[in-house]
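Omission of a single protein chain aside, the complex is shown with its protein chains in their original locations.
Chain nomenclature is as follows: A and B, assigned in order of appearance, with residue numbering initiated at 1 for each chain independently.
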Amino acid sequence: MIGDTLSQVGTLLATHSIYWLFIILMMTGFYIVVSRGNLIKKIIGLNLFQTSVFLFYISIGKVTGGTPPILPMKLKVDDFSVYSNPLPHVLILTAIVVGVATTALGLSLIIRIRESYGTIEESDLLEINRKIFSRENVQDLQQGDLFKDE
Amino acid sequence: MQSNSGRKKIESIIILALFIFLVISAIGVLWVKHLFAAAMFSGIFSFLSALLFVMLDAVDVAFTEAAVGAGVSTILVLGTIVLTTERAKEWKASDNLRPLLLVILTGAILIYGSLDMPEFGSISAPAQTHVGLTYLESTPKDIGIPNVVTAVLASYRGFDTLGETAVVFTAGVGVLMLLGGFIRTRSRRDRG
Partner (left out) sequence: MIQALVLKVITKLMVGFIILFALYVQFHGDYSPGGGFQAGVIFAAAFILYGMVMGLQNVERVLPPWLTHKLMALGVIIYTLVGIYSFFVGYNFLDYGALSPAHPEHGQHYGILLVEFGVGVTVAGVVISIYYAFVNRSKTSKEDE
């Protein structure tokens, strides 16, 4: 029973372990995003996460013993050559460029946050926001009082 | 057959070594408080992942990752550091526990999901048998260029790429609007 399970785990390690490696990398990036309060660090973590997803996606298109999907110069393809799947490459290639464009957008948002709040730490930002909201609430209450007096 | 299994072994050793370096640089990003060092670690991560893309036969993607991920995003992060702050605030060790639990849970779910996936490198996997194979077979006839990735990118899926280009354009316009890139040029031309 235990021997069966162990041998199953063994075959899984041989065939699936590369997916797990990429999942571990993904989770490292995710951990940076959720645990660090600095916004720049969050963006860098998001980048790591994104790159790991790309690696995972590309690994689906890999064929054992295959070569990159670039045919010989005269387009004479023999029947014995194995090529990896070009489709994931195309999708990820565009995703990388779109990813850097959106990263730039996120970074410019961070710059604007810093200019109007003076900080890029999540805890400080939440603190400032809480203060602003409580002040507004107090003002609302006072205005409500005014209306009541009238 | 012998040489094929030997090649597979070498490939897996290289992938494992690159993975270890990738994890080290990711932990570097996690650990350092100086944001400049974090940016450098993320650049190293991008270059290493470009190497890993080459190992996975995706040369075009590796090229893009080396130019875009390692080059341009590092420059942008450095520019942001210049405009904001160089040091991240200290974090409490007690803050690490809940995120760690969340991440381990998510990772476990993902690994459980990956058990249903086809074997790595299998030629009979569903991803290999459908449209990808068609592209490989019909590119020499239809398009007549050797680089299948370019053929799929620009011709078979040209509409998709048009959309991606529009997304890049939109993101660029968004950055310029946020950082006031448009206003300055107009005032400069008015003065001139």
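Note that a residue touches a chain if its C-beta (ideal position, glycine included) is under 8 Å from a C-beta of that chain, and two chains touch if they have at least 3 such contacts.
Note that the coordinates shown come from a computational prediction; the quantities given were computed from them, not determined experimentally.
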Touch criterion as defined above, residue of B:A39, B:A127 or B:L179 at the omitted chain: B:L179
Identified contact with the non-displayed chain, of B:S25, B:T85 or B:N147: B:N147
Sole residue of B:A67, B:L100, B:M117 or B:V131 that reaches the chain not shown, by the stated touch rule: B:A67
Option from B:I24, B:I109 or B:L162 whose C-beta touches the chain left out: B:L162
Interface with the unshown chain - residue positions in chain B: 59-60, 62-64, 67-68, 71-72, 75-76, 79-80, 82-83, 142-147, 149-151, 153-155, 158-159, 161-162, 165-166, 168-169, 171-173, 175-176, 179-182, 184-185, 189
On chain A, residues whose C-beta touches the chain left out of the figure: 68, 70, 73, 93-94, 96-97, 101, 104, 108, 111, 115
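One rule holds in what follows: only the chains that are shown with their structure count from here on.
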Length of the line joining the C-alpha centres of chain A and chain B, rounded to whole Å: 9
Interfacial residue positions of chain B with respect to chain A in the complex: 4, 7-8, 12, 15-16, 19, 22-23, 26-27, 29-30, 35, 38-39, 42, 45-46, 49, 52-53, 56-61, 64-65, 68-69, 72-73, 76-77, 79-81, 83-85, 88-89, 91, 95-96, 99-100, 102-104, 106-107, 110-111, 114-115, 117, 119-123, 125, 127-128, 131-133, 135-136, 139-140, 144, 146-149, 152-153, 157, 160-161, 164, 167-168, 171-172, 174-175, 178-179
Chain A residues within the chain B interface of the complex: 12, 15-21, 23-32, 34-38, 40-41, 43-45, 47-48, 51-52, 54-55, 58-73, 75, 77, 82-90, 92-94, 96-105, 107-112, 114, 119-121, 123-124
